[in-house]
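Just one protein chain is left out here, and the rest sit where they should.
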Amino acid sequence: MTDRYDVLVVGAGPAGLAAAHAAASHGARVGLIDEQMTAGGQVWRQDVQHASPALARRSIGRTLDHPAIDWLAQTRVVTVEDGGLLVEDPRRARRLHYQTLVLATGARELLLPFPGWTLPGITGAGGLQALAKQGWPLAGRRVVIAGSGPLLLAAAATAKRHGAHVLGIYEQSSTENIQRFARSLWRWPAKAVQAMGLRAQLAGVPYRCGSVVRRAHGETELHAVDVDGPRGIEHIACDQLAVGYGLLANVELAQSLGCTLQLQGAHAYVDTDRYQRTSVDGIYAAGELCGIGGRDTARIEGAIAGHAAAGKTADADRLLQSRQHARHFADALNQCFALDPRVHALAQPDTLVCRCEDVSLSALDGYMDARSAKLATRCGMGACQGRICGSALAELGRFPRSGQRPPLFPARLSTLAGTNLSSINKP
Amino acid sequence: MNAPLIRLQINGCTVEARAGTSVAAAIAQHSLIFRRSTTGQPRAAFCGMGVCFECRVAIDGIGQRRACMVPVREGMQVSCDD
Partner (left out) sequence: MKSHDLIIVGAGIVGAACADYASAEGLRVAIVEPGPIGGGATAAAMGHLVAMDDDPAELALAHYSLGLWEAFVDLPQAEYSRCGTLWIASNQADYARIPDKLARLAAAGVHAEQVDAEQLYRLEPALAAGLAGGMRVPGEAVVYPPGVAQYLIGQAMARGAQLYRQRAHQLNSGGVRLSDNTQLSGNVLIATGCALPQLLPQLPMRSRKGHLVITDRHPGLVHHQLLELGYADSAHGSDDSSVAFNVQPRPTGQILIGSSREYGSETADISMTMVRRMLARTLQFLPGLSELDAIRIWTGFRPVSVDGLPYLGRAPQHANVWVAAGHEGLGVTTSLGSARILIDQLLGRATAIDPRPYDPMRVAA
């Protein structure tokens, strides 16, 4: 192991794995880091009970087994410093240096407040999928899946595989939008096959469009939800609710490196050129970070970034057309699942917005920006550093999310003090 | 997939989980209350991927650890709020 890499890749999801492999294929020394215990990102998160899909196993295996790639699991970036990254793992801190950096920090879920959303038993949609794969007990439990986007189908399939009784999938987008999208699927045959596969797995599970969860009921945990759909309000008794309104790029590291961001709606993504170069010399970005585009886009962009970071743009050039095809699909998807305005009106004045500090929506009335509101109410002052409430408030149109300052994630005092910094300079 | 069984203590009770299971998933076998919020509300794992910090519990004497980011280990002591 070394602490100096030709190419350092942050994030070991489909984009990061592809980037690391592409760069290493040209002989570059590659470091690949991820905060999670295992590689694969969220979409290929390993399941403690079930085998991973073949494509995931292949992509992960060929990358982690590559002799030129160092895989650093459970390693998170704390801050940017002196042309390198200060990182920590569960035992120690290190400073990693690089010639080129590929950011593949992926996405998180857009989680929006509604009455009752803090009850135990409620998770994100991707959140339930991630927890199920970690061993979260779902056998025999009554699960409602809600929110928006194709992730709802994947979450439902995972829950079902883990023995859950999936009561229904409630999609906020209208039937017309979904049908229009389905009619255009012929342009992406592989996606059509994938969708049919999911449908087969979910046989018997109702899929209702134009439906949103208005309220969750329970004392110390979830007992029921009220779903507002075309047929009125439906009261559904359940044990788990998985609700997510799509994905957001994790731009915090890119932002602190000074990469130019763009807005897609209320949320930022990283601006890149044809070779996935960001506005900062030597820094590339790929995958969800560059705008929500899904797994296939991420794999292609990761490979482009990896080739380009190793200086082999000719190899990158061969992938540009397939990237365009994949991005078109993502655009169609994002259009189909655009959020209905009533999703923005779910939170009531007394609904908590900041879950770390228990700040209600009405407590924010009268403040013009996130900082003023934070100083007066503690909204966004907690451990999640405003990732949940700040993004929700941006989506609701209250105020834009304020910029990120170090540490990028809560980090050990010993790491910031440099007292357990291990230094390995010999390659 | 038959990973070995790991035994850990959650609020003094022994819980068994397959190796590779997260502490969050092990807690859910025992109780759905991970922590109390600043105003005393019950909370549990929410985002499942280390972003929301709702699943913070004390692990081996150190408070405010994200249970969804830590794999179970033999003999681990986990403490959730009542």
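Points to keep in mind about this one:
Chains here go by letter, A and B, matching the order in which they are written, and residues are numbered from 1 within each.
One rule holds in what follows: a contact is a pair of C-beta atoms (placed from the backbone, for glycine too) under 8 Å apart; a residue touches a chain by one contact, two chains touch by 3 or more.
Owing to the predicted nature of the structure, the values given are computational and were not obtained by experimental measurement.
The chain not displayed here makes contact, within the full complex, with A, B.
Note on the undisplayed chain: of the listed residues A:Gly13, A:Gly390 or A:Pro407, the one touching it is A:Pro407.
Residue in contact with the omitted chain (choice from A:Ile178, A:Leu198 or A:Ala383): A:Ala383.
Across the interface with the omitted chain, chain B contributes residues 38, 56, 62-64. By the touch definition given at the top, chain A reaches the unshown chain through residues 79, 81, 86, 369, 371-372, 375-376, 381-383, 385, 405-407, 410-414, 416-420.
Quick note on the criterion: only the chains that are shown with their structure count from here on.
In terms of their C-alpha centroids, the spacing between chain A and chain B amounts to 22 Å.
Looking at the complex, you find that chain A touches chain B at residues 35-37, 42, 46, 48-51, 74, 108-109, 111, 118-124, 126-131, 134-137, 220-221, 355-358, 382-384, 387-388, 409-410.
Of all residues in chain B, those touching chain A in their complex are 1, 3, 17-18, 20-22, 24-26, 28-29, 32-34, 37-39, 41-54, 56, 64, 68-69, 71.
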